[in-house]
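All protein chains of the complex are present and in place, except for one that has been dropped.
For subunit A:
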Amino acid sequence: MSHHDEHGPRVLKHPLISRLFHWGLILGFLPAAITGFFIWLKPFGDDLQNLLMQIHIVGAAILTIACILYTIFGLDRIVAFTRRIFSWDQRDKDWLLVGGGYPQKMLLGKTIPVPPMGKMNSGQKQLGIMMFFGGIILIVTGWALYAFLPVAPKAVMYWFDMAHLVIGIILGLSVFAHIFLGIYNWGEFLCMFGDGTQTIEEAEHHNPLWIANEIEPVPGSKPSTPGQHQAG
């Protein structure tokens, strides 16, 4: 059942700048990741492989520009993101031990209690840390391989290529898992790619600590208190 519901008070979960950045990742990282796998495995002829490389480079350019613009115009979002992905406590360990309850729900159709989470759950934090460091390494090594392959020492380029490949495979596969779970949580998907809002009820279901501690009413609105409204 989708938790996305038009009724009841809503919370702005993903501001415009974050949604635009996510679109940047869709248009940049995703084509780069998919073409990256083909460039690595070389299943096609020369012409198609060359075209895939061109798409890979354009994707990398979009990704790089998206990251630079987000750093400049969404610095507070990056600070919030960095704080969240590096904030771990016992709840996160317990959440990871039960896989957020997803395997039980998906494989056994069983709902089990999971520790309450803030805006990001422990799996998202894990992916966030991987993307944070992995993304920087991918961008730096990728542009170095693009621009300096003929002039750089071979040993350096060899290790840059290795790092680009291994981290690309790990991040690429992780992102496909992220997309699967994103679509599985359809309400969250609509929120990120729609107007950025979610009903309080739905946000409370996935992110109770965020609702309890990190949101405030928009000046002028008269919503019911979070947690005390009637489900809608």
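Here are a few things to note about the model shown:
Definition applied: a contact is a pair of C-beta atoms (placed from the backbone, for glycine too) under 8 Å apart; a residue touches a chain by one contact, two chains touch by 3 or more; residues count from 1.
In this section, contacts and distances are computed from a predicted model.
A chain of this complex does not appear here, and its UniProt-recorded name among "FAD-binding oxidoreductase", "Acetolactate synthase", "Lipid-transfer protein" or "Iron hydrogenase small subunit" is "Iron hydrogenase small subunit".
Of A:Pro43, A:Pro103 or A:Pro217, it is A:Pro217 that touches the chain left out of the display. Across the interface with the omitted chain, subunit A contributes residues 9-13, 15, 71, 75-80, 82, 119, 136, 140, 143-144, 147-148, 151-153, 156, 195-197, 200, 210, 214-218, 221, 223, 226.
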